[in-house]
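One protein chain omitted, others in place.
Chain lettering (A and B) follows the sequence in which the chains are written, and residue indices restart at 1 in each chain.
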Amino acid sequence: MDAPADTLVYFIAGYAVIFLIMGIYLASLIIRYRNLRQEEDTLKSLEENDR
Amino acid sequence: MKTQPRLLLIIDFISVILLIIATILVFFVVPTEAVMGLVQKVFYFHVAAGWVGMMAFFTALVAGVAYLVTKQARWDRVGLAGIEIGIVYMLINIITGSIWARPIWNTWWTWDPRLTTAAIMELVYAAYLMLRSGIEDPERRARFSAVYAIVGFVSVPMTFLSIRIFRTIHPVVVGSGDPAATGAFDMTPAMSQTFFFSLITFTVIFVSLLWHRVRLADLSERVEQLKIRLSQ
Partner (left out) sequence: MMPATPFFRAMSAILWKDLATELRSRELLSGMLVFSLLVLLIFNFALELDAKARANVTAGVLWVTLSFAGTIGLNRSMAVEKDRGCLDGLLLAPVDRTAIYFGKTLANLVFMLIVAAIIIPIYSILYNQNLFIPGLLLVILLGSIGYVVVGTLLASMAVQARTRDILLPILLFPVIIPVVVAAVKASGGYLQSIPFDEISPWLNLLGVYDVIFTSVAFMVFEYIVEE
């Protein structure tokens, strides 16, 4: 019986893409969240100072 | 509403565990397919990512209808979250589909129904975002986004059908299909289990991401409100 085709490179490429994109999106969510929290805290303290 | 709800933390934890197990299954447990070799294993997460893309679009549809009926702004944020996640995971689906096609059919792109429909869905998502960026009034933006999500979603099955009647060389995995399609493979029980496990894993991941993205949108809205209050 013939051996299966050697497609290791494509397998690695495929999973690299999957984890890379998932990771980037997750990172973007985290970064955006942190930035907004900082902004929220800053704005809140400004509001406090106004009073 | 600032710290993560406990349920969300649990879902996060479960999705990480599931992803680790799924990855182990794919990399080490499931057998290699006899003809295509290792690249066939990409299929497990490729389909799962496409599944997330479709769940995401469906979420946007439900959110759209809910918004039009209730007029609660939260639904608009859910819709946006759905579309955003859909874009990301459909992209994974498209790129892995291309990577899979290359060694099997010796081409980077196959104009087959599933891959083409995925690309078209991606364009609908992009159009949705462009619509949103062109409208400034938040209420109108929410209404129009809801309408387009509905129109877009309704069009997808017909798009798929039209291309399917048009041609197919996509592997037919479950059930019978066009016998002339190459790239088909039979699934052993181990493969089926890995396949369904991947689907479940990505479903949980989707729920987690959706919840997080909606929280992000809520936070963004709070910040906007603060800015408005401060400028008065």
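What we mean here is this: contacts are C-beta pairs under 8 Å (C-beta built on N, C-alpha and C of every residue); 3 or more make two chains touch, one makes a residue touch a chain.
Bear in mind that the values here come from a model prediction, so they are computed numbers and not experimental data.
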Omitted chain - touching chains that are shown: B
Options B:7, B:165 or B:228, residue touching the unrepresented chain: B:165
Where the missing chain touches chain B, by residue: 68, 120-121, 123-124, 126-127, 130-131, 133-136, 140, 143-144, 146-148, 150-152, 154-155, 158-159, 161-163, 165-166
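The working rule: only the chains that are shown with their structure count from here on.
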Geometric centre distance via CA averages, chain B-chain A, whole Å: 16
Complex contact set, residues of chain B against chain A: 32-42, 45-46, 49, 85, 88, 91-92, 95-96, 99-100, 102-103, 209, 212-213, 215-216, 219-220, 222-223, 226-227, 229-230
Residues of chain A touching chain B in the complex: 1, 4-8, 10-11, 13-15, 17-18, 21-22, 25-26, 29, 32-33, 36-37, 39-40, 43-44, 46-47, 50
